[in-house]
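Heads up: the structure comes next, in structure tokens.
Of the protein chains in this complex, one is absent; all others appear in place.
Entry: subunit A
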Amino acid sequence: MLCRALIQEDPFNVQVETQRIRDVSNKMGGIVTFLGVVRDFNEREDVQSLYLEHYPGMTESQIENIAYAAGKRWNVLGITVIHRIGLLSPSDEIVFVGVGSKHRGDAFLACEYVIDYLKTEAAFWKKEGTINGGRWLSTRETDFEAANRWKQD
């Protein structure tokens, strides 16, 4: 399995990244991608910006560990995870997860597994900017529930 884990300020190109996964192997039968986008709303007020920080070194390793765990659990050929950091605006693309496999079932499951664990385990922190100032976000209970589902199987 080929794993690419990138953390960057710059935007990414979904088409280019999907093609990169296709190019991993001629045995590729399907690619499932998840694209996370910055919302312009949250529980309270209109969101004007989103600032993201990470723990350089540790976050990259955590993402690779999550991807390799998915690779052990399902039959996948390539996994790409790209997560943006820095100052983003509503409608900006924030995270890309692409999983290629021989058959679609493995790719669907592995893609969901990777984004679920990324949300609860990888060291990223988000701060929303609103007209009333900034606010660090807290982890949603539904994100923990999503990640915990994978432990029960």
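What we mean here is this: a residue touches a chain if its C-beta (ideal position, glycine included) is under 8 Å from a C-beta of that chain, and two chains touch if they have at least 3 such contacts; residues count from 1.
FYI, contacts and distances are computed from a predicted model.
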_I notice the complex is incomplete. Of the names "Regulator", "MoaD/ThiS family protein", "Polar amino acid transport system ATP-binding protein" or "ABC transporter permease", which is the UniProt protein name for the chain that's not shown?_
"MoaD/ThiS family protein"
*Pick out which of A:Val24, A:Ile79 or A:Val95 touches the chain that's been left out of the picture.*
A:Val95
*For the full complex, which residue in A:Ala5, A:Ile21 or A:Leu52 touches the chain that was left out?*
A:Leu52
*Tell me, which residues in subunit A touch the chain that this view leaves out?*
36, 52-55, 57-59, 61, 83, 94-95, 115, 118-127, 136-139, 143
